[in-house]
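Got a structure here, written out as structure tokens. Questions coming.
As you look at this complex, bear in mind that one protein chain is not there, while each of the others sits in place.
And now, chain A:
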Amino acid sequence: MSCSFSAVNSIQPRSLSTDNPSITPFKPTPSPFLGSTLKPRFNSLKKSPSASTRRRSSIVAVSDVVKEKSLNFKSSPSNLLITKEEGLVLYEDMVLGRAFEDMCAQMYYRGKMFGFVHLYNGQEAVSTGCIKLLKQEDSVVSTYRDHVHSLSKGVPARQVMSELFGKTTGCVRGQGGSMHMFSKEFNVLGGFAFIGEGIPVATGAAFTSRYKREVLKEADCDHVTMAFFGDGTCNNGQFFECLNMAALWKLPIIFVVENNLWAIGMSHLRATSDPAIWKKGPAFGMPGVHVDGMDVLKVREVAKEAVERARRGEGPTLIECETYRFRGHSLADPDELRDPAEKAHYATRDPITALKKYMIENKLASEAEFKAIDKKIDEVVEDAVEFADASPHPGRSQLLENVFADPKGFGIGPDGKYRCEDPKFTEGTAHV
């Protein structure tokens, strides 16, 4: 794909090559971030055909450069990836996600929650690693597996839990449910049930951000958007259409693929002609990066670069996080098709224990501090459940509310008369 090479070569993120002197430069690429397009990637190309014959085993295709960077970091403590405060924030966020989802499962089986509930256990590193880099004005768009994305973005656990219970104090007043978490305050733009549906929406939010900067001249508007979706979505047409347009218009968006290898019962390798999703980025002219999604520090590093690129106006990035969901697709899924050996393998790579181990080994925090955080989160989740339980169900009148933003209908103006009778209506000065 020679055209993609030229497009990618013009993008030169400066930060990585200067900030990380510990990279052993035996890879010829100028920046590890672009490495997915050029020669070094041929190593992983060779891996994929053999991976496809072993249907049930994990794909071991961590980006070589990121892997080697982490090796270096383990040996040289002066180059730690995070400070203690950052580490504890990440830990707390991941534990909140895990505890919340576990509580959701309990509540579902007790009948407090109903419908489709999709849990995020095991994938916390991706949500925490990516979303904790964002500001409140940045937006996140997700799929039905959106509880933890909302929590990471800042939506209070109480509101999310109430929403799941269908109570009127939920973040969308009980009208959306598990799959439709929206929050204007924290810029969580959904929660979509159709996979692939959120990607164009996210691309549109990124478009707005760029429009504000260029057309409306809000010079400091550097809001970025992150779209989260899974491996199954990457075979959907909407995904490709948005990759094209985002790269074409250099939109400040980060496409984060949570490749957990399974789409309900369909293995990624059975559904995809070329399982390496990160390669689809360069095909459209944006960098594609593959990262170990069970390691929050690696995800954070890669995401940081992508966010900075987007803020500088250099365009989109595709990040493929190889991760795993410990539970089934949803609470109604018996999860019979996945190999128990595969599940056991990924259970040993639990992102929360990995971060804890890293921080303890590098003397960033003590066991007691982690226990204190665990306890605090347990209380938060318990409180959320109590709050949700005590909250009222939506009133009858709520059924018909919120269908329109302008319930009187487009045609009626504030004075009660038809807008089209207003002589100024077509002049462009009328308020519509």
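Quick note on the criterion: a residue touches a chain if its C-beta (ideal position, glycine included) is under 8 Å from a C-beta of that chain, and two chains touch if they have at least 3 such contacts; residues count from 1.
Just so we're on the same page, contacts and distances are computed from a predicted model.
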item	value
Name of the absent chain as recorded in UniProt (options "Cytosolic arginine sensor for mTORC1 subunit 1", "Methyltransferase type 11 domain-containing protein", "Pyruvate dehydrogenase E1 component subunit beta" or "Autophagy protein 5")	"Pyruvate dehydrogenase E1 component subunit beta"
Candidates A:96, A:148 or A:195 - the one touching the absent chain	A:195
Touching residue (missing chain; options A:219, A:344, A:368 or A:403)	A:403
From A:84, A:180, A:311 or A:349, residue that would touch the chain that is not displayed	A:180
Chain not shown: contacting residue from A:98, A:132, A:153 or A:167	A:167
Missing-partner contacts on chain A, residue numbers	111, 114-116, 163, 166-168, 174-180, 192-196, 232-233, 235-237, 263-266, 270-272, 337, 393-394, 396, 398-400, 403
